[in-house]
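I'd like to ask some things about the structure below.
Some chains have been omitted; the remaining ones sit where they do in the full complex.
All chains are identified by letter, namely A, B and C, in their written order; residue positions are counted from 1 within each chain.
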Amino acid sequence: MSTHSERLPRWFMPPPARTAAFSSARRPGVVLRVSQIRAWPWADACFRKLDPDVQIRWPVAEGAAVAAGTRVCEIVGQSRALLTGERTALNFLGHLSGIATLTARYVAAVAGTNARIIDTRKTTPGLRALEKFAVRCGGGVNHRFGLFDAVLIKDNHIVAAGGVGAALERARAHAGHMVKVEIEVTNLDEVDEALQLDPDALLLDNMDLSALRAAVKEVAGRVITEASGGVSLDSVRAIAETGVNLISVGALTHSAPVLDIGLDFEPPAKRQHADA
Amino acid sequence: MSTHSERLPRWFMPPPARTAAFSSARRPGVVLRVSQIRAWPWADACFRKLDPDVQIRWPVAEGAAVAAGTRVCEIVGQSRALLTGERTALNFLGHLSGIATLTARYVAAVAGTNARIIDTRKTTPGLRALEKFAVRCGGGVNHRFGLFDAVLIKDNHIVAAGGVGAALERARAHAGHMVKVEIEVTNLDEVDEALQLDPDALLLDNMDLSALRAAVKEVAGRVITEASGGVSLDSVRAIAETGVNLISVGALTHSAPVLDIGLDFEPPAKRQHADA
Amino acid sequence: MSTHSERLPRWFMPPPARTAAFSSARRPGVVLRVSQIRAWPWADACFRKLDPDVQIRWPVAEGAAVAAGTRVCEIVGQSRALLTGERTALNFLGHLSGIATLTARYVAAVAGTNARIIDTRKTTPGLRALEKFAVRCGGGVNHRFGLFDAVLIKDNHIVAAGGVGAALERARAHAGHMVKVEIEVTNLDEVDEALQLDPDALLLDNMDLSALRAAVKEVAGRVITEASGGVSLDSVRAIAETGVNLISVGALTHSAPVLDIGLDFEPPAKRQHADA
């Protein structure tokens, strides 16, 4: 936070003035799973950097669902620190909770199947680590973090290398023994071709339900299967029921709407009442 | 981009190998206004940092609408630079174009009225300047950038200062002569109270259509009026028709879905054909 | 502070050795207004980073005037931390107090008039936020912080845009509703021309006293008036008495001499005496 940002609150009131405030979810019916609350240390830091003595309490237990109106955070601190840090804290909290909330909805949609919901590298610039953390908080599992921790041979790699076999050969020759290799395929012929190459996983891209079912049957558990492309909350359960192991959803990190959480100062009167 | 990220492409093919690729909008019917294209220098940089000799051309003219399938960018460069920079470039492009696209839809919805669409400080941490730039590209106008460039007296400030009059007095005493002051009000009584204080603008927060109309009539052009709260693509035109000067929409920057843009390597065969 | 800088003090004496020291203003007759003392947290940080247990006390009350020889700060801490941090702390303290002191002299010179002393963007590279803070501590008011928080149409903009009207039109079309616009003028004709354009403020640049008086009369309170150019401690009161609202002084931040403040270690003997 730049020194500029503090211009208003620095003079708005003398630093000793302290206020109590609480933060609550505004949107009715939106469930905030407990694990999302792990996103809160960032919110804490926004205030603590401005007022080291701020007191912050998160009344909601880890793992609980949160109804609209639930008070999720209680803060007492210097008024101007609260006014200065409020928006930044809520921007972190809302963005990451939004991702966790959307992930939780996808996870709920496939409950009872064997499929796990995973993320992609389609993240917001600068926030990948936090967003992938939010996905885990929402019950999802992380795909690789970058180009460095796993090899995923996609269409462009195959074009560049001159064929899937050539691409895989290069990957095998250079990657370390701890690096897994996944190959993207788009139809059953490519599934068969890829299985010859003995990969660790297959990415079944943009295949319809019957093709997915056929692919799962063909693979027969020999490698991990991941479905991707055109996944929505409406379609995800049917995809899960084809028997794939994983369903990757780019929208988790690139299109999750914010979870609307606000911060309200408590009027002194009310506070006195509470003290009584 | 850390050195880690480059692990795959560094060995995947020798640096001299060059590929042609093109980037296109994938989603049918989504309009990409020309001005959004100003978001592209960031995309350029993702590739140029890895291959200083990369050639990038944006065939779409500034200000044009883009149908699904339109080729928006043509790149020729080292294959491994393209494979390495692809995802980061598309993440920037998709996120910022998504904001510009959503803004353009709001702007189109109020066409013909006097209302302008403006953004808020509800931005993604780390990306405020870029996101506010994307709003301008989409035809919107920026509200203040932070706490430093304008004074907006909101509910929490009024609670902290002990009243709207006290809050405004403090602001007037300390802010420079170039800083405007806006006051948040939620009903007609507060409109009247605020007008006594001679602010530069009024933020009419969460007022219904009839209340907005009454407020606009009461203000009678003496100060700028801004409506906020509960604005959606469905409701924005009716709000605009109440006669307010500005409508602020947090969703522009906190909940815009990504614009789906992909990058495809051109198979050599096709390229030979193109060369013929 | 780089690790290099600490080479001397690290071995000069064992870390447990502690010393008491005090800092005092050296220059007779120079008044250090209380508000300047807010510059001191930076001084504190220079020592605290090297010795987290350092004790620092500022005996001078906020807002008091300081005569030469006044002890403004008392420190007890590790000798080598004090020897290492001393020069950096004094450089901050002297530079910012120098700006506050000069500002206070200008503010005193216009006491009783309606004019306020304001700063400019002619600041030392890297220190604008701190220097503008020092101006406020000295009783001045800040003009805009940069190109982003207000529009000031100056001679070069007018040349570039092809006329003051064209420049203002562009500014109005693109700036947000919270951004004020000021126009620079140099004679009465330009004052009249600018007033037609309905700006928020006029910058009366390098106009003599009679021209300033005429301009103030012409403006008649419709917009804010700011005088600039050739302002010195000798001329500032006469300028203020023309009735302008603001007088901007570049020298506050680009040419203020340092306030000479030194740090003296207390000899052990003296300390024992003090303890007795």
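Just so it is clear, a residue touches a chain if its C-beta (ideal position, glycine included) is under 8 Å from a C-beta of that chain, and two chains touch if they have at least 3 such contacts.
None of these values were measured; they are calculated from a predicted model.
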Full complex, copies of the single sequence (shown: 3): 6
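Definition applied: only the chains that are shown with their structure count from here on.
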Of all other chains, the one whose Cα centre sits farthest from chain A: C
Distance-to-centre winner among chains (Cα means, whole assembly as reference): B
Distance between chain centroids, defined by C-alpha means - chain B, chain C (Å): 36
Centroid distance [mean C-alpha coordinates] between chain B and chain A, Å: 22
Chain A, residues touching no fewer than two other chains: 2, 4
Interface residues, chain B side, partner chain A - complex: 2, 4-9, 11-13, 17, 19, 21, 79-80, 82-84, 86-88, 90-92, 94-95, 98, 121-127, 146-148, 151, 155-157, 159-162, 167, 170-171, 174-175, 250-251, 254-255, 257-258, 263-268
Contacting residues of chain C [partner chain B, same complex]: 116, 118, 136, 141-145, 148-150, 174, 176-180, 182, 200-201, 224, 226, 245-246
